[in-house]
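Got a structure for you, questions after.
Only a single protein chain was left out; the remaining protein chains are all shown in position.
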Amino acid sequence: MAISEEAIVRSELRWAAIAIGVVSVIMLALIYAGLVHHINPPSNIERIDPKTLHLGGEFTEANLGTRVSADGQVTSRIVATQFTFQPRCIVLPANRRVTLRFATPDVIHGILVSGTNVNTMIVPGYVSQVHTEFTRTGELLMPCHEYCGLGHSEMSAVVRIVPSEEFKPDAEGKVACDAR
Amino acid sequence: MPRARWPVTHARNLTFAHLWFGFIAFGAALVLGVWQMWSRSPLPAPFVTSSTYFSSVTAHGTAMAYVLPVFLIMGFGYFVAETSLGRPLPAPRWAWSAFALGVAGALMATLTIFSGRAAVLFTFYPPLTASVFFYVGLVLVVAASWIWCVLMMVAMAQWKQANPGRPVPLAMFATVANAVMWLWTTVGVAAELVFQVIPAALGLKAQLDVGLSRTLFSWTLHAIVYFWLIPSYIAFYTMLPRAAGGRLYSDTMGRLTFILFLIYSLPVGLHHLLMDPEQSNAFKFLQVALTALVSVPTLLTVFTIGASLEIAGRLRGGRGLFGWIRALPWERPLVLATGLAFVMLGFGGFGGLINMSYGMNAMVHNTSWVTAHFHLIFGGTVVIMYFAIAYAIWPAVSGRAAPSLKAQRVQLWLWFAGMMVMTLPWHYLGLLGQWRRVATFNYADPTIAAWGPWVVVSLVGGVILLASGVLFLLNLLQFNVQREMHAGVVGELYAMAVHPPARVPAALNGFRLWNTLVLVLMILAYGYPIAQFFVGNPPQALVHRVDERR
Partner (left out) sequence: MQEVPRGAFALAALAVGVLLACWLLVYLFVFLPRGMVG
């Protein structure tokens, strides 16, 4: 064979440099997205006892759904359970930073909000939290996207994004779907 | 240095048995897969209930992700051990015991699934808990594979002792790299099963830590795909250059590729948990960076194998920058399969890069994009080479001459076409928001109705795959009706390198250094992510049985 061993090694090293360069470009783009555009995976690490979350505290039934706190923070709390979300419909304002918080008393679930980067697993023992800002109004599908048992196919909720003017909290700061 | 003819002694029956068992499981799983695609489509499918659907998904996943690859890798490994090392397999009785164990386990798991008591999917995410026989069946399959790992390591060690200072033939070096990696890989799922899931299934535990179980499973979940793909890469590096009429561009790069897979396939599993709340951004990002490194051996392979093919193409008269491509002997199934595999690798690799891209995973997690991706990259790129490997070694294994190569080529083209037609629209549906693991969609909803036509296109792709799978099994059976006997020895199967090494450094001839590196990387990448569950009493979830008799 006419090609020398040194030439082979050099060509492989040259290609390896290109491969590492390509991979580095991707890593830099990811760092940029994380730091500048604030797009990070949801990594809340907040523990909660699944067996008692319905009894008291943040995820009791009366406290679920969207609520605006005194300092203006918009938070929507949803419980995922076999095989429904409570509540099945939430309302959120467009163009405003909102927080979604999820918990489950039973098995692994997960959600995505279609057309957005809102996506998280819901793991028994943890509160999942996603901050985001919805830019378009409309009814968005929020299905359960992780297998949670035989009823998984039917498990789904709706996220209704309304213009800010139509987002009117009641006396307790709550906004519910049927109020519309 | 490969000699002209290798005797195949124990491997002949072992390889025959293992590959047939794996491919029969594969064939059954294909039928289930098409039925599942049908169920998800707007076209009404028979026998659909949520129980039958999710039991089918469990069976399909278990067969395709566990049974087929384990049996193929074991069978091919025995063949490589005898033919590349030129000596009979040590301890063939252990190999046959492992086969029996694996078959028993696979049957146990399958019967349990079909009785409807294990609709937990092949990822069996606790606290969903199936009948204990499902898990024990899988444990037996893994135990069988561990026996194989030890046999591969013993075979290589014995050869090194008889051939001091000589480089282990690349095919065997890669096989043992895979065995070593598999031993590391299975630690995660074994720990999850032994300490959490099986006690829960036996009723000994009523609660378990789901964050821990998901993290332990993620340890296995990514590395297992490298376990699956290494036989295909063995074919690329050690068999394809010979089949194309050329040489392997660099034996050293081959060794480095398999070493890089061994090191970097394990400390990356958290990229399957990017959307999980129980792990921090810090460790997710670290493992994303390591995942970027595990893409490097594949990028290196694209060049090295391309260069090996260019040697072959130019020897056959190819001119110009790309003329060597057309000059290649595409009528040979192994060459054709490689070309098709690399096209699918382009698409599948792209999908994988998107999946691992940290925050970008939110765009695709648990959508059909993910399902489409792993069908394309594993079912496409890797499995098409499984077919080609079977065709290449079957003359020696079956003792018959090869029948129609044309039928083999048609089968490979059908597999490629079916895979592209099934998975490309499926990726698109994922971006549109179609989510995973659904038995039937509500096509009355206008958003979902718009997906309908694409789902049907995917279904057509699945049917083409089924046809290809049936043709594959027929092609193997065809060997049995051949009258022309094969001498039962392997001809020129393995490629020579452009510069065959007379000696290689110990680091490229063994795994002691690399095992140390794997240990260090695993402690770094998984140490805290696992240890955190043992600090401060994390909340446990109630075990949720799915095997109650209705």
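Order of writing sets the labels: A and B. Residues in every chain begin at 1.
Throughout what follows, contacts are C-beta pairs under 8 Å (C-beta built on N, C-alpha and C of every residue); 3 or more make two chains touch, one makes a residue touch a chain.
Keep in mind the model is a prediction, meaning the values are calculated, not measured.
Colleague: Out of B:Val48, B:Ala157 or B:Leu299, which is the one that touches the chain we can't see?
Modeller: Residue touching the chain left out of view: B:Leu299.
Colleague: Which of B:Ala362, B:Ala396 or B:Val546 touches the chain that is not shown?
Modeller: Answering carefully, the residue with contact to the hidden chain is B:Ala362.
Colleague: Which one touches the absent chain: B:Val31, B:Ala45, B:Val410 or B:Leu431?
Modeller: Candidates B:Val31, B:Ala45, B:Val410 or B:Leu431; residue touching the omitted chain: B:Leu431.
Colleague: Among B:Trp324, B:Trp454, B:Phe472 or B:Tyr494, which one touches the chain that has been omitted from the display?
Modeller: B:Trp324
Colleague: Take the complete complex as the reference. Which residues in chain B touch the chain that isn't displayed?
Modeller: Interface residues of chain B facing the absent chain: 249, 299, 302-303, 306-307, 309-311, 313-315, 320-325, 346, 349-350, 353-354, 357, 359-360, 362-363, 431.
Colleague: Quickly run down the residues of chain A that touch the omitted chain.
Modeller: 1-3, 7-8, 10-11, 15, 18-19, 22, 25-26, 29, 33, 37-40, 42, 115-119, 130-135
Here is the rule we go by: only the chains that are shown with their structure count from here on.
Colleague: Distance between chain A and chain B based on Cα centroids, please, to the nearest Å.
Modeller: 31
Colleague: Report the residues of chain B in contact with chain A in the complex, numbered from low to high.
Modeller: Its residues touching chain A are 50-51, 54, 119, 121, 125, 127-128, 209-211, 214, 247, 249-250, 252-253, 273-281, 284-285, 288-289, 292-293, 295-296, 299-300, 303-304, 307, 311, 353, 357-363, 365-367, 432-433, 435-442, 445, 447, 498-499, 538-542, 544, 546.
Colleague: Can you check the complex and tell me which residues of chain A touch chain B?
Modeller: 1, 3, 5, 8-9, 11-12, 15-16, 19-20, 22-23, 26-27, 30, 33-34, 39-51, 106-108, 110, 112, 114-115, 117-129, 141, 143-154
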